[in-house]
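Note that this complex is displayed minus one protein chain, with the remaining chains in position.
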Amino acid sequence: MDNLLWIFISTLLVNNFVLAYFLGLCPFLGVSGQLETSFRLGLATTFVLVITALCAWVLNTYVLIYAPYLRLISFIVVIASTVQFIEMSIKKLSPSLFKSLGIFLPLITTNCAILGLAIFATNRGYGLIEGLTFALGAGAGFTLAMVLMAGIREETEINNVPALIKGTAFNLIIAGILSMAFMGFAGLFSST
Amino acid sequence: MTDKQDNIKTSSITTEEPSSSRLIFSMAVAGFISGIIIIAIYMLTFDTIKENKARELREAVFKVLPEVSFMQKLHFMDNKLGVVKAEGMDDEMIFAGYDKQGKFIGYAIQGKGPGFQDTIHVLFGYLSSNQNITGMEILDSRETPGLGDKIFKDMDFVGEFINLPISKEIKAVKKGKKTQENEIDAITGATISSKAVVRIINIAFNKWSSRLPQQGNEPLLDKN
Partner (left out) sequence: MATDTSAYEEMIKGLWRDNPVFVQVLGMCPMLAVTNSAINAVVMGLATFFVLVGSSFLVSSFKQWIPKQVRISLYIIIIATFVTVVDYSLLALLPTIHKELGAFIPLIVANCMILGRQEAFASKHNVKYAVMDAVGMSAGFMIALFALGSVREILGVGAFFGIDLFGANFEPWVIMILPPGGFLTLGLLLLFFNWFTERRREFLLKVAESSRVAYVDGDK
């Protein structure tokens, strides 16, 4: 239990996927303009991450012990097709859910956070429960970073930012400051 | 899939629709070729990679145990510590080191645990004769470069683990505050990583100390 909590908190705050591992930067810099959209994208990503952890575990336990060299290619193919399959079924079963989350799904599959999760979970030898916790922590961390970023960007919309720095450079510097702030969470583990 | 196809079709000039068997065929060919390439590179590099890993491990064991010339793997299974020859390494394994004449010297014990960033994998040498740690080596870690990676780059810190008594639990204290024999000066700026190393060693030691055979009953060196 301690271990699970540690995995969750450390991926949520200290080793935040976006701010410490730079995974999932494309949506982080591209989509984080609006608070509402960012939050929904975060939720959808969390969902895909959980599916990914599940797929990675199944592949690792039943397939890849026989053929470790197929790891990368099978992760990509299996995760992409599973997500596509889920997208189709959500569309069929609940059009309203699809409208709010589903439109992001194809976009997320090509996000490096997804592949990164599968690879990190494998490298660390996580089991099923640990992997799912890891995915939840990573998703929550991603959502948190997205929402914070979107909040700051909405605020700066009305400010007078020099034209030269506006855009990606500005967002990167905000991300740098956020990342610095998140480093402070490392102190959480100093007592243990 | 059909939905996506429709999107693509409307966005590009509609040409004749290839049959699905042709789609499957091209995917299969691509998959087959890529499979052959991947397996070829795997076979080509397999021996070198295996050798690199074995050499790395052997060097680490030789580093943490003084004057060792031979080593063998010991595996803990069914409440017994036995010699294994198999490749690879898992958490239930330690290493025994022997001198030139094949006389037993000490154990190299491994431990894993959370560090500042990610799991730290530690190997340390242990002499059961005087209950001392003889050296420490970090096998794997992703600690912050420049700060946390001092746990293996700062030679003063690594040096503190040479001839360190572990009859009592070892402790990491602030640099310069070391008073007891079983205390270690933590690295300034990398307190968390230093403490993590110490904690991992303590846990691994507690796990293994009861499993090690009585003195004099150490497994003999199997020279084959």
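Order as written gives the chain letters A and B; numbering starts at 1 within each chain.
Everything below uses one rule, namely that a contact is a pair of C-beta atoms (placed from the backbone, for glycine too) under 8 Å apart; a residue touches a chain by one contact, two chains touch by 3 or more.
All values reported here derive from a predicted model rather than from experimental measurement.
In the complete complex, the residue from B:Ile37, B:Val83 or B:Leu220 that touches the missing chain is B:Ile37. Remark: the residues of subunit A touching the chain excluded from display are 19-26, 29, 69, 71-73, 76-77, 80, 110-112, 114-116, 119-120, 123, 164-165, 168-173, 175-177, 179-180, 183.
Those residues of subunit B that touch the chain absent from the view are 5, 8, 12, 15, 18, 22-23, 26-27, 30-31, 33-34, 37-38, 41-42, 44-45, 48-49, 52, 56, 140, 142, 144-147, 189.
Operating definition for what follows: only the chains that are shown with their structure count from here on.
As a whole-number value, the distance joining the C-alpha centres of subunit A and subunit B reads 27 Å. Here subunit B touches subunit A in the complex through residues 1, 3-4, 34-35, 38-39, 41-42, 114, 116-119, 191-192, 195, 199, going by the rule given at the top. Per the touch definition, subunit A reaches subunit B in the complex via residues 6, 10, 14-15, 20, 69-70, 73, 84, 88, 91, 106, 124, 186, 189-190, 192.
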